[in-house]
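Complex shown without one protein chain; remaining protein chains in place.
Our next item is chain A:
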Amino acid sequence: MASLWRYLLAGLGLAALLAGILAVVYLTAPRSSRTAGPDVSRTKATDNGLFVASFAPERGVVRLGELESWLLTLKTKAGAPVEGAAIAISGGMPQHNHGLPTSPQATDYLGDGRYRIEGLKFTMSGWWQLHFAISATAGSDTVLFNVVL
């Protein structure tokens, strides 16, 4: 009798231990498929590797619902500034089925490969995409920046 109880207890204990281990594993496991968002790096090579592009808010901070200026900096792979580039901007929110609420434009060249992009407005938090089509003497290329707010 006693040995049967002992086996039962041991079994229960083992089951509890297993459940505990499983719970710890599941609760602490990195949920890569769920938390991995889009690549939000602010500097990246353009799609065909022609340029290295950086994209950052001119004032350093992003404010929802305000017209803002951002800077797009274009360098060659060797690090030389790209001058005289024609830049077309499009984008939107891939999860909301809509484009940008404004039509941002490259309005000024500030030297050293830096272009002022005016008229950006992020009206809601979430995942935004900004797509740049760049045309310069070295050729044409595109780059996509993800902005998650």
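By definition in this document, a residue touches a chain if its C-beta (ideal position, glycine included) is under 8 Å from a C-beta of that chain, and two chains touch if they have at least 3 such contacts; residues count from 1.
Definition applied: contacts and distances are computed from a predicted model.
A single chain of the complex does not appear, and UniProt lists its protein name as "C-type cytochrome", one of "C-type cytochrome", "Galactose-6-phosphate isomerase subunit LacA", "Multisubunit sodium/proton antiporter MrpC subunit" or "ABC transporter ATP-binding protein". When the full complex is taken into account, the listed residue touching the unshown chain is A:105, out of A:54, A:105 or A:129. Note on the undisplayed chain: of the listed residues A:11, A:94, A:126 or A:139, the one touching it is A:126.
Among A:65, A:94 or A:139, only A:65 touches the chain left out of the display. Mapped onto chain A, the interface with the missing chain covers residues 22-23, 26-27, 29, 31, 33-34, 64-65, 67, 96-105, 118-119, 121, 123-126.
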